[in-house]
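Here the structure is laid out as structure tokens; the discussion comes afterwards.
One chain of protein is taken out of this complex; the other chains stay put.
Order of writing sets the chain letters: A, B and C. Residues in each chain are counted from 1.
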Amino acid sequence: MALDMKAIRADFPILSRKVAGGKDLVYLDNAATTQKPQSVIDAMTHYYERSNANVHRAVHTLATEATEQYENARDTLAAWFGTTRDNLIFTSGTTEAINLVAWGWARSNLNAGDAIVITEMEHHADIVPWQLLAEEKGIEIRVVPIDTERDILDMDIFSASLPGSSLVCVVHTSNVLGVANPVADIIAQSHDAGAKVLIDAAQAAPHHRIDFTGMGADFVAISGHKMCGPTGIGCLLATTESIEEMEPFMSGGDMIETVTMEKSTFAKGPQKFEAGTPKIAEAIGFAAAADYLSNFDMDELHGHIRGLAMYTASEIKSVPGITVYGDHSVSEGSGVVSFLHDSVHAEDLARFMDAGGFAMRTGHHCAQPLLNAYGVTSTNRVSFYLYNTMEEAEAFVEHLRYIIGKFG
Amino acid sequence: MALDMKAIRADFPILSRKVAGGKDLVYLDNAATTQKPQSVIDAMTHYYERSNANVHRAVHTLATEATEQYENARDTLAAWFGTTRDNLIFTSGTTEAINLVAWGWARSNLNAGDAIVITEMEHHADIVPWQLLAEEKGIEIRVVPIDTERDILDMDIFSASLPGSSLVCVVHTSNVLGVANPVADIIAQSHDAGAKVLIDAAQAAPHHRIDFTGMGADFVAISGHKMCGPTGIGCLLATTESIEEMEPFMSGGDMIETVTMEKSTFAKGPQKFEAGTPKIAEAIGFAAAADYLSNFDMDELHGHIRGLAMYTASEIKSVPGITVYGDHSVSEGSGVVSFLHDSVHAEDLARFMDAGGFAMRTGHHCAQPLLNAYGVTSTNRVSFYLYNTMEEAEAFVEHLRYIIGKFG
Amino acid sequence: MTWPQALQEAIEQFADVFDPMERYEMLFEWASDVNELPIEEWNDANRIHGCQSQAHVECHMEDGMFYMRGGADAQIVQGLMAITCLAVNGRPPEEVVAIEPTFVDEMGLKASLTPSRSNGFLNMFKRVQDEAGLLTEGA
Partner (left out) sequence: MTWPQALQEAIEQFADVFDPMERYEMLFEWASDVNELPIEEWNDANRIHGCQSQAHVECHMEDGMFYMRGGADAQIVQGLMAITCLAVNGRPPEEVVAIEPTFVDEMGLKASLTPSRSNGFLNMFKRVQDEAGLLTEGA
């Protein structure tokens, strides 16, 4: 059954926007953040207009409704991500989720002499926290390089890095190359070596059902805003064992059991890591996003998105002067195409495309080490999502050809 | 000029809600969270429907608009709080703001033997982070008790606690008693003793203009949701000197200058502490809340709110069996009235009031040590805000009398 | 689910009441004469944890059937316990274990439950079912 693109696009109010002096918006910056369907916006508006109250511990009607909606959101998301409410900790996004693992788990469970394995493909969010921790605690960081010929991690070096390591942190799908890593293999090998695994699923969760239980990772970090949800929310999925091993990170209200001026004791489970007034409207909006995506067969969606990326990659590869980064022939991955032209400056190109109504991103994509490996400091990047159409991809390619023809 | 209550109430869609089988909602849980005016809800909806994009570093139209709106929000809020954009760090709320000071400043600037002064009046958010830090680093915590006869901090013990201390953390206005502390004096004395000062302004910012520069504190923590703003956002105001002394807390994208696999360098100013995709819609909504409040004379608003609290406190004091906590004759403070009845269980009372349409809170209000000082484990609490009317206060008192008469 | 006669009557009577204050008063009427656990019998072992109020429950078998008594310092919790007695008392413990606590919904008392899932009525009900489970095994 083909996707009803007209109906899908009608779900996203922003897509009817005009830009660049009246042109249709063609939004191709989805790896940075996705647009929000009306149902997600409405869920939050409805909460604020009908049920807004602080959650937990209160008995009045609004507080009851707000608590129920907030905790139902946790259930919805836990189910969507293949786990239970006791394994889902709300965070402000992937970045905070990874920091929570670094500060809450690694900091109290790893010591000088321990080793953490990360890769050259990581987003800064999965590099910098480990560097800071390593510096503080004398932990060794082992870096798995990317094989820039084949656009994949060097799995031999990966395997060789494992012995004696305690934690392996790998991005599921690169936000620059759109390439997915062999996470099943990575998790299995890491566990065999006795290491825990953190998967950065910021780019994977929008494209695939994350089955946390089936996947077998110890930690998975996710952002809501990259999968039709609001800004300011995300989650860390963590096994019960790992949660039990974690020490408090942020502290304050809602995460305690008792507080005296001498000593405090802490709540159990996810609550222990959710200090202060929660991101209530955001959690409700995030769950509405999962509900929205649940209308679709994710494999079908992903097929559609990949089709656009593969088409675009193969078309623009043939434009003189253009280099495309990443191998788009593989069926995994996301809807990202990174490229550069050899004479039109990346920033000019982005502005010229913007002048045609095409929103694309330019820069280091918070992955400087990966770009360094390819010998560049920035790329142009288009990234597709469910509401993008083949017509948009074609128009993009056409305008790009025109620009290169004119200014190249 | 009297406040136009009808117009104010019309600004808040939720206030027309019916609860408890058709009764008007009387929302008296404002110290937990306030309701949101239409303009705040609309600002976020508008952002999502028109300009949603990830901010910074991008050149397309939506990203330009989103960045401008997000950074304008910072300007608006900085101006509202009497400071500049370089002194305002966005956080998810007061809790995260205090944790940021604990982890980002205190952790790298204080050592074993240093002392932190806190008070018995603090919210858990301003107790637990210091306990965790103290335990880790061997820092001494000095507790200033509350004088429960006069419902104020024991300022003699406060002064005596200062010598040799490095940081003083005090709540501006208690969320349980509604009492405001003499912050000017506290800041002056602390600075004289060579200590920095953190003010928890979660309950003060909704009621008074916070003039960060004039106030002279080193750090001020604020939540958006308690002052008409959305959930999931707040800020830390910090002096330039303090910001320069801070080490990164959360790390990842957006807070770096350069990242290599060996080492990273960091952005300067607030950005250094704002890792990852920001709370974009939330910041825009928070600024809309400041814009909304700027329609009013805050002193006039506060006078109105205090009037309701003072009326309520004095009326219910005369109900047999009721004890009111906190001195409501003083003109400072917020709109909070905490009380207990000697035979109707606090939770029953809250439900009975809810059955009349009155939303009030019951519990320890995340201030267990303060309640301990009064020898109780929970209180009933009503808290007023700008949209509450004298009719509501009167109806509350009347329903309370009825309940006590019936079940007391 | 079909409820015991007495509970069924209560549910029907509640169904006609729309004002929550009236509902509470009706709850207290129904509660007044059922199976209260006197305060002398409250102890740490029969205390239900995770409630804002103090609540205690005692369960036992009589003639092969399950019976509970409940006591709480909050009147509404006490009332809900009494209604729960109507639902479970005099049944085989295997049945008690399988009951869904939807009667509270049907009586329009849901708003009276403590909102946090980890608290209040559901904790109490789960405790009752756990005890019924133990008594089943014992049988």
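One rule holds in what follows: a contact is a pair of C-beta atoms (placed from the backbone, for glycine too) under 8 Å apart; a residue touches a chain by one contact, two chains touch by 3 or more.
As the structure is a computational prediction, the values presented were derived from the model and not from experiment.
Of the candidate positions B:T61, B:S92 or B:Q131, contact with the unshown chain belongs to B:T61. If you put the hidden chain back, the residue from A:D24, A:E140, A:D154 or A:D348 that touches it is A:D348.
In the complete complex, the residue from B:E71, B:E140 or B:E245 that touches the missing chain is B:E71. When the omitted chain is restored, the residue from A:T119, A:T362 or A:S383 that touches it is A:T362. Panel shows chain A; residues 20-22, 344-345, 347-348, 351-352, 354-356, 362-363, 378, 407 of it touch the chain omitted from the view.
Just so we're on the same page, only the chains that are shown with their structure count from here on.
Each chain gets one centre point, the mean of its Cα atoms, and the points for chain B and chain C are 39 Å apart.
The mean-CA centres of chain A and chain B are about 31 angstrom from one another, to the nearest whole unit. In this assembly, the C-alpha centroid of chain A lies 45 Å from the C-alpha centroid of chain C. Multi-chain contact residues of chain C (touching two or more other chains): 52, 111, 114. The multi-chain contact residues of chain B, meaning those touching 2 or more other chains, are 20, 347, 351, 354, 362-363.
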